[in-house]
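Pasting in a structure now, in structure tokens, and then I'll have a few things to ask.
Missing here: one protein chain of the complex. Every other protein chain is in place.
Going in written order, the chains are labelled A, B and C, and every chain counts its residues from 1.
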Amino acid sequence: MSATVAYLGPAGTFTEEALWRLVEGLGEVTPLPVDSPSEALNAVREGRAQWAVVAIENSVDGAVTSTSDAFLEAPGVQIFGEVELPISFAIMTRPGFSLIDATRFSTHPVAHRQVRRWLNQNLPSVEYLAATSNAAAAQAVAEGKADVAAAPLRAADLFGLEVHASGIADLATARTRFVLAGPTGVPTPRTGDDRTSVVFQLPNEAGTLVGALHEFAYRGVDLTRIESRPTREEANTYNFYVDLVGHIDDIPLAEALRSLWLRASRVTFLGSWPRYRSEDTGVVPSAMMDPARLAQAEDWVRAARTGELGD
Amino acid sequence: MSATVAYLGPAGTFTEEALWRLVEGLGEVTPLPVDSPSEALNAVREGRAQWAVVAIENSVDGAVTSTSDAFLEAPGVQIFGEVELPISFAIMTRPGFSLIDATRFSTHPVAHRQVRRWLNQNLPSVEYLAATSNAAAAQAVAEGKADVAAAPLRAADLFGLEVHASGIADLATARTRFVLAGPTGVPTPRTGDDRTSVVFQLPNEAGTLVGALHEFAYRGVDLTRIESRPTREEANTYNFYVDLVGHIDDIPLAEALRSLWLRASRVTFLGSWPRYRSEDTGVVPSAMMDPARLAQAEDWVRAARTGELGD
Amino acid sequence: MSATVAYLGPAGTFTEEALWRLVEGLGEVTPLPVDSPSEALNAVREGRAQWAVVAIENSVDGAVTSTSDAFLEAPGVQIFGEVELPISFAIMTRPGFSLIDATRFSTHPVAHRQVRRWLNQNLPSVEYLAATSNAAAAQAVAEGKADVAAAPLRAADLFGLEVHASGIADLATARTRFVLAGPTGVPTPRTGDDRTSVVFQLPNEAGTLVGALHEFAYRGVDLTRIESRPTREEANTYNFYVDLVGHIDDIPLAEALRSLWLRASRVTFLGSWPRYRSEDTGVVPSAMMDPARLAQAEDWVRAARTGELGD
Partner (left out) sequence: MSATVAYLGPAGTFTEEALWRLVEGLGEVTPLPVDSPSEALNAVREGRAQWAVVAIENSVDGAVTSTSDAFLEAPGVQIFGEVELPISFAIMTRPGFSLIDATRFSTHPVAHRQVRRWLNQNLPSVEYLAATSNAAAAQAVAEGKADVAAAPLRAADLFGLEVHASGIADLATARTRFVLAGPTGVPTPRTGDDRTSVVFQLPNEAGTLVGALHEFAYRGVDLTRIESRPTREEANTYNFYVDLVGHIDDIPLAEALRSLWLRASRVTFLGSWPRYRSEDTGVVPSAMMDPARLAQAEDWVRAARTGELGD
């Protein structure tokens, strides 16, 4: 029995590369290329796929807003894993085509923002055609709909294109984080180095955002990302996306989420899963999160409740 | 003596409409169409324009990230005014061209995200060509480079196009906020209903964001917007953009900015100016002790732990 | 089987009056008069009494520091109930003794501070002899060791004294709160209107007190009393006594205690028990942004700086 995994296709995207990294250990897998993060998550929601792999955050351009929006389109999906890939692009044309003749350049809009400097220096006057994915841009070049694409090196192989330059990235350290989403379910077990993601809306009142974030900060739960997106439902209301260090089975994080729920008009839990790697930010974790001391503190409260403090 | 005002051109964009609203009272004005927010602000920085008008936030799609980035490219510009416009689009082709024959659709990417639903229903299979502005998309249609554009109604007049539908917007209440930027200088006088905008970077340590936001909250200074953008300079460092209710001549806001400066590794002041209109906000006390709601919250956490949230 | 209850004796003290109110429903009771709160609690610790009744707080003079200190002398005792009594004094002498001849006045030091005004007006030149209790002062008068006592009316009966004035109290609304202490055990069940008391020591660092109190405030747990007492063990270290509104079985209070435990170098749980009566409290929003009040505040600071506050 093979598991179907939806991803931003066609074959040759970075998302496909992330897919093969994320499904290690899931047994046999059938990739299902789709045209957007929204379609990938809907494939899971509708049972056409068991998993979806989507890009969630880019170190150059920030949150992938189409993915952020896709997670809120409907309930039913949850994140279970992540991987981070270094991102750089190859510049490719049909074989024998000279860059000097290129008038139509294509890539995904997020990729576009990551190669702007290179474009300004090398192809300043080309027209930009937005593609649904980087590999789709390569395919468009192969089909003659565009002249030049910025795409993963592997896409050149897949679509028989000629590579003029590779390792192209305005920022050498560019990385993209991809997540593995499945149907809502039990989170992966706590590993001690996990990430939790939630989205919430707040009453449109002064101080509510700081109040909500304080629930995390005060308990020593660190925030690694915050994004706000208009709800599209009501003016001046936002969905706040936050990534937290910790697992919903960590007591302080669970309490913070509960308190957040009390403050929020709506909270969506996107999952708790192992972090790809601890970013070594030099941040010392709060003593408030130390599981051993927390257990002692819980014991102390329990003893006070049950009259066992005195001996 | 006429003042030159750079804006996202060509004529016919919503930005041009905003321009005419914002320059009322500035005397004679010469519009200078440019291709991006970055170019508009650079025209001011380099003295080729006295003012620039740029879109800063959209009620459907959030911050206009290219504008956010443009403000940080270099110092020397500051915001002095704002206006908000309702946004809807006309669908236009060359005269006599049938929508049924359209294969190439063009508009600005932000506009694209605001008419997605209409496109899916009416032109599901067209290719999307990203334009530098909505009016540029209309121009591309006039020049035969695209078949159909979503653009302001006025652009059809300007480029001699035929309108097939108007008032198109996935969200009827869509609005965009535009600001008037000029060279760094003395802010407009405090009116009692002002907005202040700053961008800051924080030491990469746990709790610094809440600490910084607390400087505002604790002094009763309300935040109406927060965005984080990777700095592109260093991994895991962000520029935080915040819009505040109040003027730098309001004592609590000035003190909050001063304390922010002490906490931040970098602060950029984008200006204090009169708000286009007051959004109504009201403060509601906390319900953190309500046993019934607490029980509900506990249930919610338990459900998240046990995978029972989805039904 | 009668329960022994230690209290500040001899018979005739307010503490004895409180005792009879607090032991209602405890069955047969044998009062055990002792000379101090410390002795009363030690009688429980050593098993010579099942209960102790001690004065804990006075509405005129604040915490009864000897009681505060007594609770920390050793572990093994816990509070299970409370009562509040209105406090006023009778002025008594041996029968036939004229007030005009009195040279030696006796009462308990706390009582002394509550009848100071009356003394200044009526017996300005008497010598003050500190008594271990008000009833002990009456006894001293009966025994000729003092001439006049301020004590509960009932003490005059018990010791055969003549009352010259009654209802004496510098502050008409004076009240004292007494608690019923027993061996450490399971707290009384949560009633929904309870009090919890803890004592804690904090690391001697800037901000630790606010941090600890914040654990309560942030969770909506109200503080009705805070006292600091030097530890007598180490310079500049204090025991902080706080009374909280709520029961250790209230979730926010339990969490606050657990977090306090994590922050504190030492926490002593003194019990959770039903409040004698609810004090009315209401939460009012902040007026921190009112320009008129801000101007007044600025004036006040300036006046303090320039020595103009005094007029």
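Everything that follows uses one rule, which is that a contact is a pair of C-beta atoms (placed from the backbone, for glycine too) under 8 Å apart; a residue touches a chain by one contact, two chains touch by 3 or more.
Because the structure is a prediction, the values reported are computed rather than measured.
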Who does the absent chain touch among those shown?
B, C
Missing-chain contact, candidates C:Leu26, C:Val126, C:Leu209 or C:Ile251, resolves to C:Leu209
Which listed residue (B:Met1, B:Ile100, B:Ala172 or B:Val186) would be found touching the missing chain in the intact complex?
B:Val186
Thinking of the whole complex, not just what is shown, which of C:Val60, C:Leu99 or C:Val126 touches the missing chain?
C:Val60
Residue ranges of chain B at the interface with the undisplayed chain:
75-76, 78, 183-187, 214, 218-219, 248-249, 254-255, 257-259, 261-262, 267, 269
For chain C, enumerate the residues touching the unshown chain of the complex.
58-62, 65, 109, 112, 127-130, 145, 170-171, 173, 175, 204-207, 209-211, 213-214, 216-217, 220, 222-230, 232, 235-236, 279, 281-284, 286-288, 293-294, 296-298, 300-301, 304-307, 309-310
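FYI, only the chains that are shown with their structure count from here on.
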Based on mean C-alpha positions, I'd like to know which chain lies farthest from chain A.
C
Per the C-alpha means, the centres of chain A and chain C lie apart by a whole-Å value of 58
In angstrom, rounded to a whole number, how far apart do the mean CA points of chain B and chain C lie?
60
Rounded to the nearest Å, the gap between Cα centres of chain A and chain B is 23
Numbers and ranges of chain C residues touching at least 2 other chains:
219
